[in-house]
Structures are given as C-alpha cells and as structure tokens.
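One protein chain omitted, others in place.
On to subunit A.
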Amino acid sequence: MTATGPEARTATGSAPVPVTAALALGDDALVLSHRLGEWAGHAPVLEEEVALANIALDLLGQARVLLSLAGDEDELAYLREERAFRNLQLVEQPNGDFAHTIARQLYFSTYQHLLFAELASGDGPFAPLAAKAVKEVAYHRDHAEQWTLRLGDGTETSHERMRRACDALWRFTGEMFQPVEGLDADWARLEQRWLESVTDVLGRAGLPLPEGPSTGAWSAGAGRQGLHTEPFGRMLAEMQHLHRSHPGASW
C-alpha cells in the first residue's frame, strides 16, 4: 500500500494551506489531547476514564490531520522545541483537580465548537476538517457543560472547587480571540458568542462569571507567539522523550 496520512486538502486542492493557522489549530488539539490522556488510570469514575480518553482521541485525530497539512506530523509533534509550538496557553495548563479539567474543557470546547462551525461554513482549506470535527466537538462541549452544571449545582465542595477552577483559568481565555493569520473568522463575534454561552452555562450552574481581565501582559496570552507557561516544558519533555530517545521507534 502506498502510505497515506490523513488527507484534508479540498477537492480542488489548489489553495496553499496557511501553515501558521494549521499549527495553531493542530497544536491546540495535540496538546489538549496529551493533557486529557494524562487522566488515563486516574479519573474519578470509570465512565470519565473512558470519556476523557475518547475526547483525547478525537483531538488527536484532528491534530494529525492539521499537522499533516503543515508538514510531517511526527516531526512536528516530537521534534519541535517549546518555542515553536503555537497552541493557546489555556490547553497546556495542568489538569489540576477534576474541576480544573472540566473548566478547561468548557472554555476550550465552546471556543473550538464555535470556531469550527464558522470554518466549516466557509470554503477555505480547513473546511473539510472543521465540518467533520465540529460534530465531534459538539459532544465534548456537551460533556463539559453537563459536568459544569453538576459540579456547580452540586455540593458545597464541588461548587467551591468549580468556582475556583473557573476563576483560575479565566485569565487564559482572552488569548483565544486573537486573530490567527490565515483563518477567516469574525473574532469579535466569536468572542461575543463564546461569552454568551459560557455566561449562560455558569449562570445555570449557580456559578459566578469570573471577574478580572481575561488576558493581559501580566498574566497570559502569548501561546500563539510561541511563549508558554512553565508546566508546558515538562509536558513536552514527557511527550517527546520516547521519540527523541529512540528515533524512528515503532511497534
């Protein structure tokens, strides 16, 4: 068989793929997939073990397609240095407790769902992947919303933990709406719709909308430029260790 990686070029196949955008979207999916994979063997209940692994698998599939548009998927995933990654700082944040993971999922899957729906309706190079992925991400978003409601509107402890998690990650949300070169999206409208959705879910969960800036020089917001937070380096070291120690390893 002629080897074929995931292939996402449009039927016409003529438009050059904007590499910056492919890396931004691909790295978001790859990094969050790896973080969610870290839950394997540690999730609070068996159903969540399965759910988080399945969400991670969906994201990994999306990452493979997107990174293949930009170059060799393995080289990009395993041989780039930290500064060459273009993912949002939000997705690289450590899992924390289950509430932190759910807050990260709520913020990111809402964003990804709205963005992919917009890309899917266009005719750009990402439309085929976005049209496919938007259906998968709908389930990720639903999963995060259901857990936000359950934890926010649950016990005193679950409410307090969920509130703290939403607060802690809030400063990483502003970065999502920085325009990405090569992506044809209405970023202001995306941000407005994201805020409406998150406000609605948190409201129904009995959780306050976090206060304070969603971005800022002192806090966060340069992942797309290759600047990352401290935990990301450790995550990459673990993710890339095998491939770097045994180049070309396979099984």
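The working rule: contacts are C-beta pairs under 8 Å (C-beta built on N, C-alpha and C of every residue); 3 or more make two chains touch, one makes a residue touch a chain; residues count from 1.
Throughout what follows, contacts and distances are computed from a predicted model.
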{"item": "Absent chain [UniProt protein name; select from \"3-oxoacyl-[acyl-carrier-protein] synthase II\", \"FAD-dependent oxidoreductase\", \"Phenylacetate-CoA oxygenase subunit PaaJ\" or \"ABC transporter substrate-binding protein\"]", "value": "\"Phenylacetate-CoA oxygenase subunit PaaJ\""}
{"item": "Touching residue (missing chain; options A:Asp27, A:Asp58 or A:Glu175)", "value": "A:Asp58"}
{"item": "Which of A:Trp147, A:Phe177 or A:Trp194 contacts the chain that the document leaves out", "value": "A:Trp147"}
{"item": "Subunit A residues that touch the omitted chain in the full complex", "value": "1-2, 4-8, 10-11, 47-48, 50-51, 53-55, 57-62, 64-65, 117, 127-129, 131-136, 138-139, 141-143, 145-147, 149-150, 204"}
